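Can you keep this structure in mind? I'll have questions shortly.
The other protein chains are all here in position, but one chain of the complex has been omitted.
Think of it as A, B and C in the order they're written, each chain with its own count starting at 1.
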Amino acid sequence: MPVSGRRLRLGMVGGGQGAFIGAVHRYAARLDDCYELVAGAFASTRERSLASAPALGVPEDRTYGSFAEMAAAEAARADGIQVVSIVTPNHLHYPAAKAFLEAGIHVICDKPLTTGLADANALANVVDQSGRVFVLTHNYTGYPMVRQARAMVEAGELGRIRTVQVEYAQDWLTTRLETEGQKQAEWRSDPVRSGPGGCIADIGTHAHNLARFVTGLEVEALCADLARFVEGRVLDDNVQVLLRFRGGARGALWASQVAPGNENALRLRVYGEKGGLAWSQENPNHLRFAPYGDAPRSITRGGPGAGPAAAHATRIPAGHPEGYLEGFATIYGDAAELIWASIEGREPEARARLAPTVRDGMRGVELIEAAVASSAAGAVWVDLPP
Amino acid sequence: MPVSGRRLRLGMVGGGQGAFIGAVHRYAARLDDCYELVAGAFASTRERSLASAPALGVPEDRTYGSFAEMAAAEAARADGIQVVSIVTPNHLHYPAAKAFLEAGIHVICDKPLTTGLADANALANVVDQSGRVFVLTHNYTGYPMVRQARAMVEAGELGRIRTVQVEYAQDWLTTRLETEGQKQAEWRSDPVRSGPGGCIADIGTHAHNLARFVTGLEVEALCADLARFVEGRVLDDNVQVLLRFRGGARGALWASQVAPGNENALRLRVYGEKGGLAWSQENPNHLRFAPYGDAPRSITRGGPGAGPAAAHATRIPAGHPEGYLEGFATIYGDAAELIWASIEGREPEARARLAPTVRDGMRGVELIEAAVASSAAGAVWVDLPP
Amino acid sequence: MPVSGRRLRLGMVGGGQGAFIGAVHRYAARLDDCYELVAGAFASTRERSLASAPALGVPEDRTYGSFAEMAAAEAARADGIQVVSIVTPNHLHYPAAKAFLEAGIHVICDKPLTTGLADANALANVVDQSGRVFVLTHNYTGYPMVRQARAMVEAGELGRIRTVQVEYAQDWLTTRLETEGQKQAEWRSDPVRSGPGGCIADIGTHAHNLARFVTGLEVEALCADLARFVEGRVLDDNVQVLLRFRGGARGALWASQVAPGNENALRLRVYGEKGGLAWSQENPNHLRFAPYGDAPRSITRGGPGAGPAAAHATRIPAGHPEGYLEGFATIYGDAAELIWASIEGREPEARARLAPTVRDGMRGVELIEAAVASSAAGAVWVDLPP
Partner (left out) sequence: MPVSGRRLRLGMVGGGQGAFIGAVHRYAARLDDCYELVAGAFASTRERSLASAPALGVPEDRTYGSFAEMAAAEAARADGIQVVSIVTPNHLHYPAAKAFLEAGIHVICDKPLTTGLADANALANVVDQSGRVFVLTHNYTGYPMVRQARAMVEAGELGRIRTVQVEYAQDWLTTRLETEGQKQAEWRSDPVRSGPGGCIADIGTHAHNLARFVTGLEVEALCADLARFVEGRVLDDNVQVLLRFRGGARGALWASQVAPGNENALRLRVYGEKGGLAWSQENPNHLRFAPYGDAPRSITRGGPGAGPAAAHATRIPAGHPEGYLEGFATIYGDAAELIWASIEGREPEARARLAPTVRDGMRGVELIEAAVASSAAGAVWVDLPP
């Protein structure tokens, strides 16, 4: 993992006091020393934005009360930000990203892409027309052993894929936390800010994207059974989905926020004609690989059997665990390389092309809409766009 | 686990040379010293049956060439068998069981119950009319920690159940083993002997029964996607099923015989309003229990937190693993108690009532038929009988 | 694992009501159907012996009040026992074994061999002179993956062994259980019945024997620090030992009965020039093998990479766990083969030669005496006999 020694000037929309994911983005931006945070619209008023700025080292004159104001002001500065991180609730992703892209500023955006497919399509067009880099932080694809898994599938070590089991289980919404003043729970359970999907959007999309990333397969059709187990909750909190992939593979996706004993139990298992793979986010430095007819082995980050795809996402030797922030930082590192390549008018390094794109984001929104539609119709099969 | 010191006279149908499950039944019958094998129709000709008898200690004059002959002859003896184990391919379960029940002989029968629902219903009637004990060897319910799990759900330690994830993954049919002379693969992949379900019948029913046993819930409707991944294979080898349980719980069942790196990976996870449970057959002496809001704990067979339901199925102290044969033997122990109670005209001990019944077998056949029908119609929802 | 179809006539000394290990021996004897229990001196008076006999199916006229009486009476019968299991407290192993061997009866004896080296030597002489089979139930060597490990070391897959870490941790004596009427704790903490070693004798010898069995190495010298942590306890309850093996390997042995959270945590790790192995008794169906420079793999009982040594100790397919009773039964199976070979005047099958011998028992007693002497002298180095 090269550290460049030069930093991109970074702004941030959202991520003020009380937010969770904004701090994660800042850790990720800082870890490999590719960014310097110099501006922000950390909240929806300038006053509240200013309350967060000092501890983040952002000067008052570059602290804004809205993304629109910030995009305009920063675009006008000679030392304006080169890239912005958008870490707001979902419904603001589209307008904020649009504002910065149209101002010529590269964008790193949290997932899911948008609250609906219309916005997603519109955003994809804006990205295309802008010529700017747009990276979506499906951060789990930044884990070294996830990249290793993808490389192994791509190299044919599993043969043709037959079955994909993916799941993401949590328990933090086992009770009705959203009415108890917990900020994360509150907006995630509000359709206006989150969109029509609850659990399916918040974590189901991570599971879906992880499966796509590793297998290279796209979902052709799904049959989704969304449940709301906690009384009074508006959006789904438990999701079971049957998946059919283009090319014939079958799969199942389970996402739940009401599964006691699960913290962030994102787990992927892929089985092909020649072998199987299993990976778990909570113990991410290992990849179980079972070549059919041979003893299953544990490939570790940095250890024997781990190839260049993993090495590019690795900072420290085998046996010293890297975690969530490191995986997230790899996405930021990829984004930095894409942005520098854009600035310098050159091709980016191959590894940086693995960073999630606006198209990956569209796939996620398609999943949400299809799942919601499927479930609303009684859990029937719904085709996904080609 | 009491050992009685007296043995039931046992016969066996099937289980001759080359068979797998017959030997398992004999281990199970022997372990707790409740049975003595004294007669058998180990194969479909007397000659081949005789080839197996000596090593099993069965005298020539009680070695038979057919179950019909055996039922008649044994029923006529003063020292005739009291109970028979039926360990044939599925299609013979019904006629064989019928013959013995009608001869007044108790029956222990391998699963699935029958190859179709008509036979299953008929067999249930025969059982009812016979007044004899009929135990189906859904052996995984004999594991101590499975009984512990059931007791905890029953006691309300999980609250109302919301989600059930159950799976049974194997890899032994990753290639087309059934054409390579492997006897187990051969009959299991033949609809005449196995019935209309492949993987769903062979191991999906185990997963289904385990979920029912632990949760006490019945499946109301399912949506099943059955696949045949190995070219030329007639029956399904990979199954993904959405489940809706009576009372509102949701679930998913995955069974596969083409998942490299899985041997007998039967795994159940149950989540309720107040807690979650997880159990895995390959490491069966532990039960993970996560009371919501508290640290997850590992309850071990014989260790702190394990109650009487587990203790009744336990032979040796904590930390000395009991395995598959012991769990299977517990079913045989329960059957022995039921049979002695029947012989002695008394109520059996409570624990013995946990032994799987012909009704459990019917539920399994209903699952198979519903899954096959669902999948044939494009993986649509199918209601199960009430 | 062949089942012969013929049974050796077995007697038992000890193992009456309230005993633990006697029942285990009976399970082990029964599992593979190589023995029939027909006589016993289950307790030290005939009256108490008779109280246990009926439930064990032993007739009154073959129930004895002492081993001496039993040896004499059974030797005089045409249908007398061919083999006896000695499952008494340690101090009776020698006189009981001597009585039966001198009566021409083969012996299976629990460990440790004796309470002192003088008795051990004397017993070895008796065995040699008797020409009878003597098998010591160091049962952990009967686990399939332990046999696999031994075979791999023997085949040179680890290269020359450098380091051996072995441990056996329990927690059942964390408090002073021996004064609370617990029978197992009581005699094990009494030097008269147990000998001079507590924890070192009861479980340290198992750890030591496991290390010897797998590596083929003998301890040349040791430095032992024995502790008595529970006030009032006479014998050691926690033992740390440095080991030097002949040939240059080094090792450490830890045994404890006061380590909360450990049930029967017997664990062995062996490291050589070319690779490492790790095995744990509580999850015994797996063996971790790390060839240096390659990804570590999990070899499972019955799975890819498991060879004939494991297969001979295996009853059921991979993924269906075998446990403690099965491993114990393998020792009984080996003993049966040795006894039949002796009766028939032929060479036994090779696998049966793996059964622990009186020499293995002597090594254990040497360990105990050396450890006690070392510790008494302030934990100094003590050489073991060559």
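Please note the rule applied: a residue touches a chain if its C-beta (ideal position, glycine included) is under 8 Å from a C-beta of that chain, and two chains touch if they have at least 3 such contacts.
A quick note: this is a predicted structure, and the numbers were derived from the prediction, not measured.
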Open item on the list: Can you say which of A:Gln82, A:Asn238 or A:Asn262 touches the chain missing from this structure?
Closed with: A:Asn262
Task: Contact with the hidden chain (one of C:Gln165, C:Gln184 or C:Ser342) - done: C:Gln165
Task: Candidate in contact with the missing chain, chosen from C:Pro112, C:Gly272 or C:Pro348 - done: C:Gly272
Open item on the list: I'm checking contacts with the chain that's been left out. Which of A:Thr63, A:Ser85, A:Thr137 or A:Gln170 qualifies?
Closed with: A:Gln170
Task: Listed residues B:Leu8, B:Ala71 or B:Ile299, member touching the removed chain - done: B:Ile299
Open item on the list: By the contact criterion defined above, which parts of chain A meet the unshown chain? Give residue numbers in ascending order.
Closed with: 3-7, 20, 23-24, 26-27, 30-31, 33, 54-57, 170, 262-265, 281-285, 300, 302-303, 315-326
- [ ] By the contact definition given up top, give the residues of chain B that touch the hidden chain.
- [x] 289, 293-300, 303-305
Open item on the list: Tell me which stretches of chain C touch the chain missing from the display.
Closed with: 158, 162-163, 165, 167, 171, 174-175, 223, 225, 227, 229, 238, 240, 242, 244, 250-252, 254, 256, 258-262, 269, 271-276, 278, 288-292, 296, 378-381
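Keep this in mind: only the chains that are shown with their structure count from here on.
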Open item on the list: Centroid from C-alpha atoms only, then distance chain A to chain C, rounded to Å. What do you get?
Closed with: 55
Task: For chain B paired with chain C, centre-to-centre distance based on mean C-alpha positions, whole Å - done: 34
TODO: Take the average of all CA coordinates in chain A, do the same for chain B, and state the distance between these two points in whole angstrom.
DONE: 43
Open item on the list: Could you pull out the residues of chain C that touch at least 2 other chains?
Closed with: 300, 303
